[in-house]
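My questions will all concern the structure given below.
One chain of protein is taken out of this complex; the other chains stay put.
For chain A:
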Amino acid sequence: MRDHLELLLGVVLVTGPALGISPCSFDHGVALYRFCNLTQVPHIPPTMKILLLSFNSIRTITPTSFPFLEQLQLLELGTQFTPLTIEKEAFRNLPNLSILDLGRSQISFLHPDAFQGLPHLVELRLFYCGLSDTVLKGGYFRNLDSLAHLDLSKNQIGSLHLHPSFRELNALKSIDFSLNQVASVCERELKPLQGKVLSFFSLASNNLYSRISVDWSKCMNPFKNMVLDTLDVSDNGWAVDTMRNFSNAINGSEIFSLVLSHHIMGSGFGFHNLKDPDQSTFAGLARSSLIKLDLSHGFIFSLNVRLFETLTELKVLNLAHNKINKIVEGAFYGLDRLQVLNLSHNLLGELYNSNFNGLPRVAYVDLRKNHIGIIQDQTFKSLGSLKTLDLRDNALETIHIIPSIPTIYLGGNKLVKLSHISLVADIIHLAENRLENLADLYFLLQVPHLQILILNQNRLSSCSPSPAPAESLSLEQLFLGENMLQLAWETGFCWDVFKGLPHLQFLYLNNNHLSFLPPGVFSGLAALRELYLNFNRLTSLSPGDLPAQLEFLDVSWNQLLAPDPAVFASLRAVDLRHNQFICACELSAFISWLNHTNATLRGAPADRYCMFPEAFAGVPLDSISTDGCDEEKAFQALKWSLFISVTVMLTLVLVTSLGAAKFRGVCFMCYKRAQRLLFGVSPQRLELDRYKYDAYLCFSSKDFEWVQSALLVRLDTQYSDQNRFSLCFEERDFVPGENHVVNIQDAVWSSRKIVCLVSRHFLRDGWCLEAFSYAQSRCLADLRSALIVVVVGSLSQYQLMKHRPLQGFIQKQQYLRWPEDMQDVEWFLNKLSREILKKEKKQKRGSSIPLQTVATIS
């Protein structure tokens, strides 16, 4: 009932504004009148269940203050700004009230019958109301049959003389007298409570028994015949003697949980005037069946021998926030059933083998926030049932003493390097250490049965050349945030660190300065569901980077510029906030994915914004339009085709130019050979016609050597069977003894063509020029050009023009030049051959029969 109401109250307080109840009004059974400057109770309909009237200035509550509110369950009248007067039966009209809260109101007058007529009141809050002893003595709580919780803390109650009517409060469960001024409590004062079973009884912060000296023989046992679940006597300034006396006094009362925090027992650090608790201090609690003892926030410096010997039932012992530096051997003797031992926030500097002797059933030892720098080998060996060891925030530099227990917390130590011991554990917490080498990670991954490994805030940054690949079939969660994996990975090693983790489900790699992901680094993570890469410096992700089964990816606070949406295609949820998106056309695929994806996008859309260009800085991605970005793809294709076509064209130009320059002779020969092969044109003798010779070669006799090697060998049939022309030249075919002129004339007229090889020698040779004249005259006679002039050597136009016989021809007719480049010779000879043959064919084809006649006549 109470819990439900508190929940309800909480819901109302938190969600009040959200429900839409405006202040100083009511709705849905709740009347909210806080801070409304009311001086009296407002008018509300009778259906209200909750009435909240705190923070007003109501001065008086009379029976008529409230209308009849049958359904009202919670009334909050606390914190009135003016003194409050509560008249007789003031709450008479609220018959079903469960909770009445008058806390923090200065009650100037409280009528003894003020709470009468509230048979269903469960909880009454009267804290900080300035009430004095009379509230207990005066029988104010008569007839509150349902009252279970009475809060009288922070008042000015000096003694606990309870009115006999307390005996009738059968439902009473908890009474809170904390922060009063109760100097002492004795048996007769609490007599009305005898025989009751209370779940909570607080006398904390009362300076109880510490201001005055108590005669315990008179005072007797204040909790006689009472059963207390929790007795809170903390913050009363109890020293060892007070505690011993108290524990002796309450001997026999059943108290399951004794809260004694904020005591002053113990000598503290650096003092010796006060005693540490000893064997006798808690001896009186032997018959109290104490299960939980809270001794935190004290000054205990040394745990003396057999200190808790009598507390055989104890299961939870809290010694946190003391100054414990010394655990005497046998200090825990007798705690046979202890399960939880909390020694956190003490001054332990080292642990010895004997420290934890006599704790056979301890499952959880909390040693956080000590200064433990060294632990003796066998320290934890005696703790046979140990399951969890919390050594966080100590000064350990080595872990070789760590036993194989399921859960090990070693965060916040000074571990730089792990000694590779054989270890079995389910959970290992090593955050905030100084681990540097990934070899330690490889070692930890090989711990059998390990399910959760926490390595946040270390310095993992270096990689030994080739550690054996780690394999763990049990690991499910791996926390590697806030390390420096980038440094390790950028050396190119340790890319296989996650290769053998087939059951890993959660991987945290946040804050690792990662600027790239090694290719295939996650490829072995077949079961990975969530990957945290936030707060890194990743600028891009490749589709192959992520494992296939991944469901959630956190890449917020990275530097992704234009991610490929294919990366996120298979994810169910992704966090992409605070990246440096470049709002250019390259991002259009990503934006359209963002607008159409079914995946959950964590975070507000305003946190996914552009960073560049400046005009778009800070603009959310979902307000960016990607129209007009389709042409980008076309441009890529255009670039590719331009590249190919231009390259091919340039190569062709280069190859053909160079080929033509350097290999045209070879090409021509190949062409000729191919022609011969294909068409079977073999050099055959020309059919004989009326000419004796095919051509008359006219050249200076000084050039004979050259002519022979250059022309005759290639053309004349007598030089080679391959040749097809019968040539006439002076040295062979002129009749010796005959007149030279006649010879020349014969040669000219009996040859089909006259080939004059004009060289410098030719020009100087009178006979040659003579022969040229005859040839020219034959041309005139035939009316066709039988003369072929081949200029040999570097004779330029003007040098030829000098010679009168040649002038006319050179100017009007075409002439051939002997090629300078040797590779052109073949081609030239071919051309010359065609020239020799050309006109004949024309004639056959041709029209000029008269010319034939002329020839016959001559």
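To be clear about the criterion, contacts are C-beta pairs under 8 Å (C-beta built on N, C-alpha and C of every residue); 3 or more make two chains touch, one makes a residue touch a chain; residues count from 1.
We adopt the following convention: contacts and distances are computed from a predicted model.
**Q** What protein name does the UniProt record of the undisplayed chain give, "Trafficking protein particle complex subunit", "Serine/threonine-protein phosphatase 4 regulatory subunit 2", "Protein unc-93 homolog B1" or "DDE Tnp4 domain-containing protein"?
**A** UniProt lists the chain that is not shown as "Protein unc-93 homolog B1".
**Q** Of the residues listed, A:531, A:769 or A:792, which one is in contact with the missing chain?
**A** Considering the complete complex, A:792 is the one touching the chain left out.
**Q** Which one touches the absent chain: A:395, A:427, A:452 or A:582?
**A** Looking across A:395, A:427, A:452 or A:582, the contact with the absent chain belongs to A:582.
**Q** Identify the residue among A:312, A:539, A:626 or A:773 that touches the chain left out of the display.
**A** A:539
**Q** Just checking the interface: what residues of chain A touch the absent partner chain?
**A** The missing chain touches chain A at positions 539-540, 542, 561-562, 564, 582, 584-586, 612-615, 631-632, 635-636, 638-640, 642-643, 646-647, 650-651, 653-654, 657-658, 661-662, 703, 705-706, 709-710, 757, 759-762, 792-798, 801-802, 804, 807-808, 810-812, 818, 820-822, 825.
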